[in-house]
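A short write-up of the structure that comes next.
Note that one protein chain of the assembly has been removed; the remaining protein chains are unaltered in position.
Chains here go by letter, A, B and C, matching the order in which they are written, and residues are numbered from 1 within each.
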Amino acid sequence: MEQAHDHSSLTPAEAEAAGIEHEHPGWSVYWRVAVILTLITIAEVWVYYIPAFVASRAFLPTLLSLSAVKFAIVVLFYMHLRYDHKLFRTLFTGPLIVATCTLFALMFLFGHIRLGHGA
Amino acid sequence: MSATVSHHYSSTGLENRKIAIWAFIGSECMLFVSLISTYLIYKGRSRVGPYPHTPWTDPSTGHVYKAILNIPVTSASTFILLMSSLAMVLALAAVENKGKPQRNLGERILGNSKLWLAMTALLGIGFLGFQAYEFTSFVNEGLTIKTNLFGSTFFTLTGFHGAHVTAGVIWILSMLAIDFKRGLGPSDALNVDIMALYWHFVDVIWVAIFTLVYLIR
Amino acid sequence: MATTVIDTTPPHLRPFVPSPVPATVEMERSTIWGWLTTTDHKKIGTLYLFTALFFFLVGGTEAEILRAQLGAPNRHLVSAELYNQIFTMHGTTMIFLAIMPLSAAFFNFIIPLQIGARDVAFPRLNAFSYWVFLFGGLFISIPILFGQGPNGGWFGYVPLTTATYSPGLHIDFWVLGLQILGISSLAAGFNFITTIINLRAPGMSLMRMPVFTWMAFVVQFMVVLAFPVITIALFFLLLDRFFGTQFYEVAAGGDPLLWQHLFWIFGHPEVYILILPAFGLVSEVLPTFSKKPLFGYPVMVYSGILIGFLGFGVWAHHMFAVGMGPVADSVFGVTTMLIAIPTGVKIFNWIGTIAQGQFKATSASLFAVGMVALFTIGGISGVMHSSPPADLQQTDSYFVVAHFHYVMFGGSIMGLFAGIYYYFPKFFGRMLDETLGKIHFWLTFIGMNLTFFPMHFSGMLGMPRRVYTYDSGQGWSLFNALSTYGAYLLFIATLFFVYNFIKSKKSGRPAGPNPWGAGTLEWTIPSPPPVYNFAVLPTVTSRYPLWEGKQADIESARINQQAGKTAEQLGIAIPYGTIKPLLAALFLVGMFGGLIVGHWLIFGCAGAMVLSLYAWLTSPLEPELH
Partner (left out) sequence: MLALALAACAKSYPNSTFTPHSDLGRAIDFLWGRLMFFGTIVFVLVEGALLYVVIRYRRRSEDIMPPQTHGHVVLEIAWTLIPAAILAFIAVPTVRTIFQTQAPAPANSLVIEVYGHQWWWEFRYPQYKFTTANEIYIPKGRTVDLVLRTDDVIHSFWVPQLAGKRDAIANHTNHIWFTPDSDMATTVWNGFCTEYCGDSHGEMHFRVVTVNPDQFASWVTHQQAPGFYAPPAIPATPATPAAASAASPTPATPATPVASPAQLASFILPRADVPNYAIPHTPLPDEVKFDDRLKGDPAAGEKLFVGAGTCNACHTVAGNALAVGMIGPNLTHVGSRIGIAGMMYVNDAPHLSRWIKNARIMKSGVLMPTLGKGQYDPQTKATTSAGLSDQQIADLVAYLQALK
């Protein structure tokens, strides 16, 4: 649905029909992404060394969301999912959703995530 | 790796192999989720040490094992793998833009696919080097794949990932060889693209592993 | 009869004159070498068909031994050890070596024809899948002949299957064999996903795809998502058994439930992998023999997708007795029940397809109707399992055995038989004998119910499964005797099929392009199809090009039904035959075998495999045509 980038004079549909892929971004995007990834990694390691933060309830969610952001950035920009055919997006996000749900279900089943009232 | 596919009809205009690699990556998600889940399920369930984040004293020998994981080293290798992804997108861009005029030094550097492929491979090898160092030092510190649940799950998970990196490095080196032999051009972009997708995927898996295995306690 | 063909042509297709049924069938003769090196999806499909039917007979023979042993209390035809190997191999054979490859036979042969393609996306990978399957199948099946067969049950629960409790080779063969078979399925999965996405003929939009191809599409996604999980679970077991890791070692704190969860995360999607192809086949057969398009086509498609998705969220219903706690029991119980809704929708739409149609009872359509009838019974007993407290009385009893034979024999096998009767003419250009076919159907239908219906009773009357014998006076003797007689009847029924198959393949009545007056694309081309399938790529404007087709459909059908031209004459590039996939498969299996035989074999085969892969990847797929 996002057609903000207008690299080509063809409409996306025409481009698809003609077999032309959306153009990939260039150096200017790539190095910025790399910097962001580095910064996030530094942040992750940094908080790891703050005992008070590690002990706090925010630790786990923070780390999980930081790595999720990294994951998403690489997939969207380096793997061009943001620019490529939406089919690829479906092929990746579908399995990713199944996989994530499975992970969470297993964590629950083995008692690593507990529901409100413990049994 | 001939380009005969192109004169076949296709319903979406997309390349067969690119569809296949995305399906493959989707499948790999389940593979790694199984490995990661197992690691997390067994977290804290090892009956004997050494442990990842806390020291352990062997009750029978009195030997003290320190916490196994070495965060500074792994942070460095994580950084290296991230940078290899950067090198890889640049390699792909260089291959895609072969033949376009290169107006200045910067464009010439950016357009040098050999440089970026070699860089990616080197960084990949660097990552593997760190992993080899990590594995040997763990073994020296008393953790093997047979020691306890942590050892079994840790080595299997990171070993699986390492095997993926190894396969990727071989792939990249073969591509580099082709580049030296006959030069890669836009007609090879698909092959490089597929390789790049695989490589980035291996990278994002590490992103997850780094957090879930190394940082979370 | 030839006249049948003309009569069933819908009036609005009058300008389309089907070509006359040939007097004889020109089967392209192929040398052994031709089979070993083939990259033709139709030949690979045929290989799958033969191999799967062979394994079906093997699995069936194993079942007959089980039933002979259980025919009366305290019988000792086979020892406990042998019985355990036989039931393990019966389940493993039927699931991994009979139903899955039988489905694969249809995927290979039919999908490209249904979507108007000349082959699959990766023909050589396709050959590789087949050979890996064949070698893996032999790898896992042969040991039982030497009393070394796998004996851990088809789901190989740990810790029973760890080296501590199962020393010896039995389980080694099972672990490695399944690992090999998984590779075959995964490779095929990527191949067919790509094929269906990318090789559809012009106009063959997703919502015009025949439902068989749709269900196959869903199945491939389930394969590529479910198999990695068992790959990992098996890999842990492999490491435990061969390299001394601790994944399933209870002494080290290992959790037996880890295996169970990983196995069933694969295992439940697997059972839908077994049934959806049969659903697809029935969805092809019923419209044809009712002369009516499939009722509720979009709903059939969406319900199939929904079944696929929900199939990943119900796995723990196989574990209601392990003590997961009330929350997990409730969640998995309810998600399991939900699956009955999209499945029911399918049943009702099949009934809707027959309703107001012109239903003709042929072997194929009888098997299809039988499938709907019997699967429903299995589905209902499935819903009975889905209530966790109730399942505590049913699980691991013969009631479960009744359930899964109703869904797998009554569902999958009956559906696949419908497919065999329906597509045999397309495979071999000749018709199966209808009289023998109908005898086969009725004997199977009666024998099936006689075998498996009494198992509901033996189960609810307290008989555990996987027992090599049972004591007299337990109230089970009568029901077991009935089951055994039923199994004997099934044996006879299957003999009729085997005879029919062999006879008709040699001398059956020639079929012509469209013997059933069907509407989909595969019937627009000669039977058996020429190597290139479609002389011109068809242009598709509707779901049933031969029934509802516009001018474009008819034009391409008119050209395509003519046989006779060679690929060169038409300027179509046909992939070269090549032995490399077979070699790669052989060395791959050799690598796994090396874990048992000796590590030198692993390295030797790994090297050889890399070489054959290199040769494969650097040789061109097909001639350059201009």
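Criterion: a residue touches a chain if its C-beta (ideal position, glycine included) is under 8 Å from a C-beta of that chain, and two chains touch if they have at least 3 such contacts.
Since the structure is predicted, the reported quantities are computational estimates derived from the model, not experimental observations.
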What shown chains does the left-out chain touch?
-> C
Among C:377, C:401 or C:609, which one is in touch with the chain left out?
-> C:377
Sole contact to the chain not displayed, among C:242, C:359, C:442 or C:488 = C:359
Name, in rising order, the residues on chain C that touch the hidden chain in the full complex.
-> 3-4, 7-8, 10-11, 73-74, 79-81, 83-84, 152-153, 157, 159-160, 165-166, 250, 253-257, 290-293, 295-299, 321-323, 325-326, 329-330, 333-334, 337-338, 340-341, 344-345, 347-349, 351-352, 354-361, 369, 372-373, 376-377, 380-381, 383-384, 387-393, 395-397, 457, 460-475, 547-548
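In the analysis below, only the chains that are shown with their structure count from here on.
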A-C or A-B, whichever has more C-beta pairs in contact = A-B
Taking each chain's mean CA coordinate, chain A and chain C are separated, in whole Å, by 36
Distance from the mean Cα position of chain B to that of chain A, given in whole angstrom = 16
Residues of chain A whose C-beta touches two or more other chains = 87, 91, 94-95, 98-99, 102, 106, 110
Taking each residue of chain B in turn, which ones touch at least two of the other chains?
-> 10, 12, 14, 19, 23, 26-27, 30, 41
Going by the contact rule at the top, pick out the chain B residues touching chain C in the complex.
-> 1-2, 4-5, 9-12, 14, 16-17, 19-20, 23-24, 26-28, 30-31, 34-35, 38, 41-42, 45-48, 145-146, 148-149, 151-153, 156
Any idea which chain A residues touch chain B in the complex?
-> 16-21, 24, 26-27, 30-31, 33-34, 37-38, 41, 44-45, 48, 54, 59-60, 63-64, 66-67, 70-71, 74-75, 77-79, 85, 87-88, 91-92, 94-96, 98-100, 102-103, 106-107, 110, 112
Complex interface listing, chain C residues touching chain B | 121-122, 186, 189-191, 193-194, 197-202, 204, 224-229, 231-233, 235-236, 239, 243-247, 251-255, 258, 262, 265, 537, 573, 617-618, 620-622, 624
